[in-house]
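Sharing a structure with you now.
A single protein chain has been omitted from the complex, and every remaining protein chain is retained in its original position.
== chain A ==
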Amino acid sequence: MNGASVPALRLDVRVRNGGDGLMVARQEHVYELDVVASFIWRRIDGVHSVADIGTALAGEYGIDPDEATADVAEALEPLLADGLITVKD
């Protein structure tokens, strides 16, 4: 996955909003997302790239865009591995 990759949610992913963060799941894979990971999750729409989400994250938290993009890619890797998202390169 790189900055140009475009993530999309699988249609059969389950989501619960507990107020502080999201719980997302597909089949037997369950993730409790913290506030930052929930911010990233909400921007996965099959249109915006990893770099786009990184830019938004950088703006929200006042961090370097390149670093933020790397953080986004790192956060998405396990979700991709467990089939909660797909990625178009």
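The definition used in the following text is that a contact is a pair of C-beta atoms (placed from the backbone, for glycine too) under 8 Å apart; a residue touches a chain by one contact, two chains touch by 3 or more; residues count from 1.
Just so it is clear, contacts and distances are computed from a predicted model.
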UniProt protein name of the chain not shown, from "ATP-binding cassette domain-containing protein", "ABC transporter permease", "Chemotaxis protein CheA" or "Polymerase nucleotidyl transferase domain-containing protein": "Polymerase nucleotidyl transferase domain-containing protein"
Contacts of chain A with the absent chain, listed as residue ranges: 9, 11-19, 22, 41-42, 46
